[in-house]
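Got a structure here, written out as structure tokens. Questions coming.
The complex appears here minus one protein chain, its other protein chains still in place.
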Amino acid sequence: MSAETVRTTAEIEIGGRRANPLAGAARRLFAAQEGILLLCIVALFLYLANRSPVFWTERNIGTLLTQISMVAITAIGMTLLIIAREVDLSVGSMQAFIGVLAMQTLNATENLFVGLVVALLVGAIVGLINAGLTLGLGISSFVVTLAMFSIVRGAAYTSTDAAVQNEHKIPAFRTIGIGAIIDEPVRIPWPVIIMAAVFIIFFLVLRGTTFGRYIYAVGGNPKAAALSGIPVNLVKTACFVITSMLAALSAFILIARMNSGQNNAGFGFELQVIGAVLLGGASLAGGKGTLIGTLLATILLGTISNGITLLKWDTNWQTAVPGIVIVIAVFLDALRRRVTREEA
Amino acid sequence: MAVAQGADVRLSDTVPGWKRRLARAARYEDLSLVLFFALVVGFFLIFEPSAREPRIYPDLLRDTSPHLLTGIGMTLLLLAGQLDLSVGAMLALTGVVTVDVFNRTDNMWLGIIAGLLTGPIVGAIHGYLVTVQGMDSLMTTLGSMFTIRGLVYVYTDKAPITDENGFKSFNKLWNGDIGPLPVPGVIAIVLIALAYILLTRTEFGRNIYAIGGNKQAARVSGIPVRRITFTLFVISGTLAALSGLLIASQTSTGYFDAGVQGFELIVIASVVLGGVSLAGGEGRLISAMIGVLILGMTGKGLRLMNVHTTQQLVVTGVLMLMAVYYHRMRKQLVLRSRDWT
Partner (left out) sequence: MKGSTEHPLLGRIGRLAVVLTAMLMLTPAIVLAQDATPAATPHPGDQTVRSMDPQNLPEGWTIPARITHVTNYGVHEWYQNLTKGEAVRAEEYGIQFEQVDANLDLQASLAAAEEAIRNVDVLNFTPVQEEPSAATITRLAEETGKPIICESSPTGGCTTLVSIDDYAAGYKVGVWAGEYVQENLGGQAVILDIGLPALQTTVNRSKGFIDGITSVLGDGARVAQSVDGKGLKDEAVKVASDALTANPDVNVIFGINDDSALGGLQAFEAAGGDTSNLLVVGFGCEGKACKDALMEGGPYKVSAAMFPEYQGRLLIDAAVAAFNGVELPPHVVAPSTPVTAENLSEYYTLENGEYTANFDAIAQISVEGEK
């Protein structure tokens, strides 16, 4: 019965022309950027599962998801920020700076909770500075956070000679880095569950709350949003702070994975994050983007990197292949928009 | 505010004369940036004796020539509301192609032509993807930045390609001098002049501003938006290739990692510091070029002062903020001064 309904809808959508139901489903899938990413991921998964015996194993999928968790968590915040028509280029430098500070705090206090709170607080402060300079001085956030990218990296270099080692030996800290929340029936590493929790929270925030609607409104048309009484600056500030705090959370996971705080961590991290958000369908022009798109894009880029190593390709391809995939995905998206006559 | 409305005459009387004169001066954006540049140079002249050597300044022009050249293309693109992130990777591609052709053909001119051709070819691909396929320029060039860099890695296997013939005259492209000016500086000045004429004296230039200001309106008023945008990508690619050629001349090698330290971001930051808007349609070429010199001089001055990387990063960041804020203040002053007269 329900299958019948689907078929009917599909046929109506195609506008009376006779077509098989598969084309209708494909067309609907094709109607959004997420569909294209999903197709790319499925194709890539099938290819890798076929070529590498270890790809589709619990261990590899666990590693893959752990690897992408840091980019994904920051990208979730960045999605909100980019929807609100702002951007943050300083998240990579924060991986180093906040990571070092967090490890120093952990060493000094031997308290996991304090370390985490300090990391998040420093993140919030950096976010407030970004927001203050952008909104208070009226400078574009691209320039403000490019300057902060440089300043925060400088701060990271100042805060330690090279790296802060784990001297506190808090067992729970190691568990976050290398342990799993459950081992049966499937092993779920801590970073993965943290990523999932962050995703669900912000998915609900963006979909179901006034704040979420405000973010889209502010980015879509700031003047109209301001006229209709939306506190534009407050909404944008919140997005800046959320992005930085999630970047701090990523930094915390990173130091747990490395078992040290490195002042040279996170080079190029901002490009991975922003690249994933934009590939996921958001636009720097604001007002547009979804968390599902961001997550799918992160998975796609992470799987490419994972696959190249698994297949033992020449490491030189690690740079080229993601680039080619980005171009292809953007091309398919442009094609999709032309077919569906959607406005850019 | 309420008082000010309808009381224009009285208000303009209350504005002191110096402020009016300042506002009048502030209308000249290029002048205000020259002033900013002079402040930076002045600072180093006072605090660093070795900055007083006259040799430093032609060298500054030489060092920043790749940024200036690429900056011209970036400014034109930004004015039309587009962006090219692949320029850093282009430096590597052009250098590798140039020197590889040197070694394969033992002919300098073939190498130079092949190297320079990478620019219009890559630019045309970008232009095609953006204008015909309707792809977003930021994402397209982000993707091609990784693609080009990655293909260079694959081709060279991350080993620099050395010029086996050791073409001395090719090195002159970077090292040579024409009178007191370095050759790359002269190339940059000539091309800046040409671009300036193009931008301010031709319909093509006016159309660039129109497209960046409002694409839909430009299209409706019959401006060939696609053709102009396409041309700009070709220009930007060619200028990036020319910069790559200069660096190949400086190093006598095709270096796979040329420009990898955020060359594209430095160029974008420089022209934005020079007042070019990221949103398109706003900015001046000469100001943008002074923006490049400001960042270049800061780097040079800090190195002369032996300032450590750590502080260099912080100072550069703070300076960038100051420069952009300075711009904004200037613009506000100009806007407000319209009410005074």
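In order of appearance the chains are A and B, and numbering begins at 1 in each one.
The rule is short, and it goes like this: a contact is a pair of C-beta atoms (placed from the backbone, for glycine too) under 8 Å apart; a residue touches a chain by one contact, two chains touch by 3 or more.
Nothing here was measured: the structure is a model prediction, and the numbers come from that model.
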Displayed chains contacted by the hidden chain, counting the whole assembly: A, B
Option from B:253, B:270 or B:337 whose C-beta touches the chain left out: B:253
Of B:169, B:216 or B:306, the residue in touch with the unshown chain: B:306
Options A:102, A:163 or A:194, residue touching the unrepresented chain: A:163
Full-complex contact with the absent chain, from B:53, B:106 or B:339: B:53
Residue among A:210, A:228 or A:264 that touches the chain left out of view: A:264
Residue ranges of subunit A at the interface with the undisplayed chain: 52, 54, 57, 59-60, 63, 66-67, 95, 157, 161-163, 165, 177-178, 254, 257-260, 262-267, 305-306, 309-310, 312, 315-316, 318
Where the missing chain touches subunit B, by residue: 50, 53, 55-56, 59, 63, 66, 157-160, 162, 171, 175, 247, 250-253, 255-258, 261, 299-300, 303-304, 306, 308-310, 312-313
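Just so we're on the same page, only the chains that are shown with their structure count from here on.
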Gap in Å, rounded to a whole number, between the CA centres of subunit B and subunit A: 31
Subunit B contact footprint on subunit A (complex, rising order): 133, 137-140, 142-144, 146-151, 153-155, 157-158, 271, 275, 278-279, 283-284, 314, 316-327, 330-331, 333-335, 337-338, 344
Subunit A-touching residues of subunit B, taken from the complex the two chains share: 129, 133-136, 138-140, 142-151, 153-154, 157-158, 265, 269, 272-273, 277-279, 309-314, 316-318, 320-321, 324-325, 328
